[in-house]
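Got a structure for you, questions after.
Note that this complex is displayed minus one protein chain, with the remaining chains in position.
Order of writing sets the chain letters: A, B, C, D, E, F and G. Residues in each chain are counted from 1.
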Amino acid sequence: MRGKPIIDTGKCKGCELCNGVCPVNIMSMSETFNKQGVQYAVCIDEEKCTTCGACAIICPDMVIKVIKYEQG
Amino acid sequence: MRGKPIIDTGKCKGCELCNGVCPVNIMSMSETFNKQGVQYAVCIDEEKCTTCGACAIICPDMVIKVIKYEQG
Amino acid sequence: METKKFKYVYDKPEALVDKVTHYCPGCGHGIVHKLLAEVMDEFGVREKAIIVAPVGCSVLIYDYMNFDGCEASHGRAPAVATGLKRVHPDNIVVAYQGDGDLLAIGTGEAIHAANRGENFTTIFINNAIYGMTGGQMAPTTMENQITATTPTGRDPMDVGYPIRGCELLNSLEAPVFIERCSIHDFKNTLKTKKAIKKGIKNQIEGRGYSFIEVLSTCPTNWGMKPQEAADWVKDTMVPYYPLGNFRDN
Amino acid sequence: METKKFKYVYDKPEALVDKVTHYCPGCGHGIVHKLLAEVMDEFGVREKAIIVAPVGCSVLIYDYMNFDGCEASHGRAPAVATGLKRVHPDNIVVAYQGDGDLLAIGTGEAIHAANRGENFTTIFINNAIYGMTGGQMAPTTMENQITATTPTGRDPMDVGYPIRGCELLNSLEAPVFIERCSIHDFKNTLKTKKAIKKGIKNQIEGRGYSFIEVLSTCPTNWGMKPQEAADWVKDTMVPYYPLGNFRDN
Amino acid sequence: MHERMIIAGFGGQGVIMAGKLLCIAAMNENKYVSHIPSYGAEMRGGTANCSVVISDKEIGSPTVPKPTIAVVMNTPSLTKFEPMVKPGGLLIYNSSLIDQKPKRTDITVVDVKANDISEAEGSTRAANMAAIGKVLALKPEIASLESVIKALDVAISARNRKHNDINIKVLKAAFAQK
Amino acid sequence: MHERMIIAGFGGQGVIMAGKLLCIAAMNENKYVSHIPSYGAEMRGGTANCSVVISDKEIGSPTVPKPTIAVVMNTPSLTKFEPMVKPGGLLIYNSSLIDQKPKRTDITVVDVKANDISEAEGSTRAANMAAIGKVLALKPEIASLESVIKALDVAISARNRKHNDINIKVLKAAFAQK
Amino acid sequence: MSDQILMKGNEALGEAAIIAGCRFYFGYPITPQNEVPAYMARRLPDVGGTFLQAESEIAAINMVYGASAAGARVMTSSSSPGISLKQEGLSYIAGAELPCVVVNIMRGGPGLGNIAGSQGDYFQSTRGGGNGDYRQLVLTPATVQEMADLTVLAFDLADKYRVTVLILGDGYLGQISEALTLPKPTGKVFDKPWALTGAKGRKPNKVASLRLVPESSLEELNLVLDEKYKSISANECRSESYLTDDADYLLVAYGTSSRICREAVNELREEGIKVGLFRLITAWPFPAEALRKAADKTKKILTVEMSLGQMIEDVQLSVKDSDKVDFYGRSGGMLPETDEIKRRIKAYGN
Partner (left out) sequence: MSDQILMKGNEALGEAAIIAGCRFYFGYPITPQNEVPAYMARRLPDVGGTFLQAESEIAAINMVYGASAAGARVMTSSSSPGISLKQEGLSYIAGAELPCVVVNIMRGGPGLGNIAGSQGDYFQSTRGGGNGDYRQLVLTPATVQEMADLTVLAFDLADKYRVTVLILGDGYLGQISEALTLPKPTGKVFDKPWALTGAKGRKPNKVASLRLVPESSLEELNLVLDEKYKSISANECRSESYLTDDADYLLVAYGTSSRICREAVNELREEGIKVGLFRLITAWPFPAEALRKAADKTKKILTVEMSLGQMIEDVQLSVKDSDKVDFYGRSGGMLPETDEIKRRIKAYGN
């Protein structure tokens, strides 16, 4: 696992843009609602994350940060 | 004589544009002042007038009309 | 000889009122007024014409045109013309505007009327100065030109380069006719008339928006004699404001 | 594994305030805000920056940027930015404007600030609609696009063709940088950031006026889901508003 | 009779329309009515609500800072409007979408499984009708069910009138619930 | 002392400056002064005039609809202002350029060959100084010749100050004329 | 009652304009009046009219100027900041004596303020925010029904006097839906020999406010306008006196705040307190005479505004004893409260 998106689910507005932009299709939406009343973004397979940052950069609401684990 | 400029001297503002535009250089300015207090345009050699109309067209103040005598 | 038959090579157009204008000696406005009136006569549309007068030296143009006239507040002639023309699509509406009027305060209205392709004709008098208010910098004032508000000459690094109206409007889709002409000499004055004629013709035919820029003179505020002013147009303005047609759809 | 060392590939810029915006889900404004904040961080100019907020959906941008901010009345951001920048030439001033703001009511101010070559950076959000007021026609609304004030679709014969901002400003001498970008996908979003970065760099170096048009989305007023909106930008807007650099002096 | 209502929910839940429907019905029963949407400083594209006044007398202020009846269709609306209800008033909440229980004890709290009722009648979009049905059942002075059903023809745009059959079914179902 | 003057002529004749010169001189003699150019609806680039008030007392209106003194430098100005001069007032006209004779008999009419005097002293552009010289000769209460000569240094722009020698000569010449 | 429909204030106004024969609308979006342009955009094409979204409020008012000069019945609408931008245009319209109808659905100010309903533009409306000596007729509806009825009236008054008629509503009135009986056209027709239609068979017409020569010509125009304004003042004052005959206390208000006052009057009367309401229907001309009459025997006058005090000056100017004029105002989009009005009135004692 190289890294992963860190999702501040409470801030998510459920626009799904991150879903569309992930090159490895690991972003999806929750079943449940957050306190804003929307289904929020979740990463369904962190192992596959390339840490490309696309989801974070496209997110209009600063919901996602992406981390990369240091080598070794 | 083919025709000539008819100059409504009282309306002339003395700008001299007609002088500059006449191809045969027959437009000049008067010695005396008109009722507007300016030296006005005069045609000094009507014989030479080509009736080109340039003086009339350039005059900003509708001072000049140009006539052409009918043949015969 | 006095009774010899003659015809007028040049006579006062019916569309022009026979009175002394308030313009300074040699002012270009007078020339363009006449050309416009001639064109109206030639198309026989005087009784349909409405002139929209700007705020600027030509604010009284409705006193000189022998047809209906409407004042517009400074810069808003295109909006006023839009209102008039939308109500009376069959009338011939001309917005006559100065460079301060059209390219400074009225930039928005000019661009948007052009962009809508309103079916009226704009005559744009570019004399590189605010004439009426006593010679301040216009959007079209030349680099280094001294005016009341550029006492050491227009500095493009501070206030920008002169704006080219035709080029600006030419970036829009709708206008059908855009041409820049000049009245600094006889030949160009005739070309100006031709351009105005085309602009009115387009309107008569319902083809849309026509824009005729006329490089003109302001001897008084330029501090020049009229002929010097005409030469200044030729030598200084024409090189920056290229004459010619930009669009003729 | 939780204690494994890591670094942020993407972290919240310092120049952005950590709060929930008032924007609709998927609105392009949020994306561009973030890009701008990142650029400010990258140049380390947060403490010098002043954002000029338009009247439009992004009117509250000063609540989201972690630096000084100034409201402008509708369309007048370029004039306000001019005032700010002339007083503080060393501050970094950004005018952030919508398409109604910049290309309708503010046409004159936009063109003249650009023409003067004012040394600030304009970010122009083209979402083809008036977002804040509930979806009326903007100058950039596409042909046939249905809006609250074009209930049967925009008819270019009646209200004109959509105006292309970059092309319009490109007819002026002074601007040093003019580019159109889009945030409809990841690649273009990165390009947008690059363009904004160039615009701020130009300002830091005192080179003059930079203009970055960003094709953006308004899912709410377009009546689309955010991803559909992004696709509409790609399929409908990009063909009419070609992406790319128009000037880079 | 003087009721001051708030109807609140998500953007697409039809709360504005629900308010208008009640107004038209009451108007046709010769009551004074007013309806005003919230157009204030809300999050854009977020929640929506409208204020409705239905009265025997001319109506002064159209705003409803202290509703006698609040109909809330989602959780954020419950959070916002529960505290505002006038003591002794009525709170109707959509228990299909709202998990938490209202806490006020000085008001009447009633739940309606609006989305469930709607879906049971074959539509995912008529939850608002269920809420209205519930209102009419509890406050028959506002308007009769018949008036509301009649009002549907006016309130619903031509384009959507084809759904009126289902709307009526949902209205009736909610109205009939004990 | 309370004089209300009009000084009028062509654009380039320096009538505005002439008025200012008188004002500065009188001001330095502790009189109240006001000067206002006509900026109204004249033909553009045509005639110019200014209204000057010089008084022992504070000045109310700066405009001069009925001048006690009119100085006219060309024919159109004579035509315009002769009728306005207050009965008993003074009309000074530039007989170098004005052929016709003023017709009023209820006022003092004085001519000054302003252009001729100017040219005689070596300048084509100091006719305004000749007019001022004449005014001072006839109305010494306004200001002394010395004050006016001193005022020249202030009134004339640095660029044109080199002409002041001639200006002074013309002033004196006109002042000295019987 | 079967002819009653439920309609939003802004839309009722739009429909009434069409009923009144308005066929030209020029406007620019601004909350809380956006339903007016949207409605006109939908409806005007149906009746052969022209809706045009202008590039700005300034363009809009100048399009109105042009269309009015052409002889058309024409309207624009906006809200406070947009109306501020129209002030130069309105001054020109007054100077050129053009008839038009302008709608201001007021919001909170100053500046951008907010979008809730307010009455902060009373001064601007009644004193002319533009330059020079001029007036505009100001109608102040209080219900959706009046939004419609006064709009129909507005077009006749505009044409009759060749003035701007300003319909001064507020955000609440624009947004509220109420029962409405659509007004009928009045059928009045006004000759417009001054209109610009082309100088066929007549002398050219000129529409202008400039008066350069002779010097006194502008004053002449001012005096002509003044006569007209006097005639409007004499003939067009409108107001409603509600339970004022025996009133000890008088509320004075207009628009939305007058609705709240009426409610307060009703509730106070139930408690036996003799209070009445004087409600403006025209803010200019101000119904001073009628107010004087209604106020004559009252002990105290409470002016209630959705502002921090503007109409109160007209109230003070109207009544003899201005000391008895008191004020209660809420601003920034907030509404006066019935309870507070009642509290105030009760506090005056007997």
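Definition applied: contacts are C-beta pairs under 8 Å (C-beta built on N, C-alpha and C of every residue); 3 or more make two chains touch, one makes a residue touch a chain.
Keep in mind the model is a prediction, meaning the values are calculated, not measured.
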>> Can you tell me which of C:Pro78, C:Gly117 or C:Pro139 touches the chain that was removed from the display?
In response: C:Pro139
>> Across the whole complex, list the residues on chain C that are touched by the chain not included here.
In response: 55, 59, 71, 73-75, 100, 104-105, 107, 130, 132-134, 136-137, 139, 148-152, 158-159
>> Please output the residues of chain F touching the missing chain, sorted low to high.
In response: 20, 23-24, 27-28, 30, 32-37, 39-41, 57-63, 154-155
> Which positions on chain G touch the chain that was left off?
Replying inline: 58, 80-81, 83-85, 87-88, 91-96, 106-114, 116, 118, 120-121, 123-124, 127-134, 208-212, 215-223, 225-226, 307-310, 313, 316-317, 322, 330-334
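Simple rule for what comes next: only the chains that are shown with their structure count from here on.
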>> E-G versus B-C: which interface comes out with more C-beta contact pairs?
In response: B-C
> Distance-wise, how many Å sit between the C-alpha centres of chain D and chain E, to the nearest whole number?
Replying inline: 40
> Roughly how many whole angstrom separate the Cα centroids of chain B and chain E?
Replying inline: 86
> Residues of chain C that touch two or more other chains: which are they?
Replying inline: 23-25, 27, 108, 112, 219
> What residues in chain G touch two or more of the other chains?
Replying inline: 31, 52, 55-56, 212
